[in-house]
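FYI, not all chains are in this one, though none of them got moved.
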């Protein structure tokens, strides 16, 4: 069978790898449509032909479930990991906290905390370090984590809080230097998936969601820089 | 018969129009600049709306705003030669003709595009961009375009004023033939009395948007009171008479004016054909005795009916030649020295070369393309 | 270039071509009316035409989505009529693009029509051309430059259009995934090489299309008939 899966932008690369392996294994076909979680949510409420949603947060899948648009309860398929990153291989030392405390010349890129879970996590991290007030005035904000990465990659912002998954997916010459933010410095970035009404009874969709928590799938997710769902371990 | 009633209401110009033009042959609209000639043509064409207009052509109502009747311009089958030519800038000169040809009335057969091209000598212009044409070339193409559309009424707004005399003379006979051979009535706006007297059968004198006077050309030209409007210098009369005989040796034609003979340069017409000639007042002299040894061919017996002495050097003498009026413009001094008085019998001297002549509609035309004045 | 990119390119050309052609046609009467009416209504209509521009594309897309969705006025009617959904379909994309690019077609045409004036239309009428005939054969060719501008702007804008298309179309491969979204995705997923290649290809291709349009127009300003 065939399934249309809506995927939050930050998970695009991982989802492509997952879909390829899944199709290979099951013979089902998976069509991915990517976008920001907010956009995908709005589209689903307007009848978008998606069978499942892999969101970047937990709020919107739950909301879909609450208003009766879901075919099953949402579940967390991955937990994102935040990193401070610069394309300059020499910029970020092993101890990012000291580096931040010393101050960054220019603007620090983060995702918009109101829109993107990674942004919120970045804000929490800075707050935890007591640096939020200081950096608040010298941030550059992307609307999503992808834009944040580009702002940094372009060199316009010397460093930024991005997803670890992005650094791993980046071309080698862009890897630069990074500091993985300890998970304890911010609330976990849980990403939820949910089967939609339209996907109920769709073998391919249900199988793909199941694959996310299957060992194969978990391996791919981990390799992409996320912590897979707890049921995997 | 064209009837046109309207109330022109421009911010700076308003007029009550009530025109009835005979519309057989060529009707001249003559009047000072800015007195509404162009506006009258536009009303007739249906290009000027919102003025409570009534237009009918030979009983066919084209517009009656009171009754909500309006035949749109493109259904009136008129031709319009605009004062500003309005050639289509995206087409060549030939393209402009083709445009008209493709939309020509199918129920008329003439003139053909080839015919018009020949007549107006448009051949060398056909593939030219209209922007590159000279002023006169532009106007020739515009005339050609209007003709090629084979209208049943032709409206011409000073069509010849950009042309040199020679071109004018070449085109004039063709416009006459439009009327004579193709039964195409023409409303013709002009500032030139030459053109008017040469072409028009009927004249409307336009003043302030209204018709100050109208009538057959001879009548209007004869009216002394209209002198100032026609321009004194150009005033004159029109005489009509049948051809009596031809003199091939000297290429002269004799015309009967009343019981007398007017001898003039030849006009190709059979005896009996009625011909009209224009005699300008300034070309007429007066002799008290029969002259001799003079190159002036015509000395018509006439009786002075009135003498208008003007300010300045001149006087206008109105004479009666066997029932037809004739005007002479001479000096006051001559009036005094010759002791001219109303009632006196005199000779009216008219140079043959001063006679503007044309055939009357219905008669046969002269050789086309030959300026005949 | 992947298969997906190729189908995105084809879809983009279809969408941009269809949008530009339809929009130029649809805008013509509106632009003509705006250029020549004496009515005060145009004081309202003229700014309204420009309004689709002032909303952020995704936001406009959001409202269009509501309109085109099965619950929306237009979308509902469409479903009732065809059984299909407008949202997330090519037709829906097309409608959205039409709305979004409307001002780029109307305004240049209006400028051009105003420059044409009425005198050539009058001349055409006296030669027996009906208003429509005269419009097609006189006013339009004289306004050709305006048509060219309208076409170029709407075509280029639709190619690059993004927010609206993404929202209304839903980025469904082979159905509503246009090239701008594809490039966007390549950038988002950090496939910069792919993104550069595709951007360059798009630029070169668009350049060629636009240049062809320009030269065609320059070559044909005066015709024989």
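Letters A, B and C mark the chains in the order given here, with residues in each chain numbered from 1 onward.
One rule holds in what follows: a residue touches a chain if its C-beta (ideal position, glycine included) is under 8 Å from a C-beta of that chain, and two chains touch if they have at least 3 such contacts.
On a predicted model such as this, the values are computed, not experimentally measured, just so you know.
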item	value
Complete complex composition as a label formula, though a single copy of each is shown	A x1, B x2, C x2
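Please note the rule applied: only the chains that are shown with their structure count from here on.
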item	value
Centroid-based (C-alpha) most distant chain relative to chain C	B
Chain whose Cα mean lies nearest the overall Cα mean	C
Distance from chain C to chain A - Cα centre to Cα centre, in angstrom	35
Intercentroid distance (Cα basis), chain C paired with chain B, Å	56
Centroid distance [mean C-alpha coordinates] between chain B and chain A, Å	90
For chain A, residues contacting two or more additional chains	none
Residue list for chain B, restricted to those that touch at least two other chains	none
Residue ranges of chain C in contact with chain B within the complex	119-120, 122-131, 133-134, 137-138, 141-142, 144, 221-225
Chain C-facing residues of chain A, complex	4, 9, 12-13, 16, 31-35, 39, 42-43, 46-50, 146, 149-150, 153, 166, 169-171, 174
Chain A-touching residues of chain C, taken from the complex the two chains share	58, 62, 65-66, 68-72, 85, 87-88, 166-167, 170-173, 177, 185, 187-190, 192-193
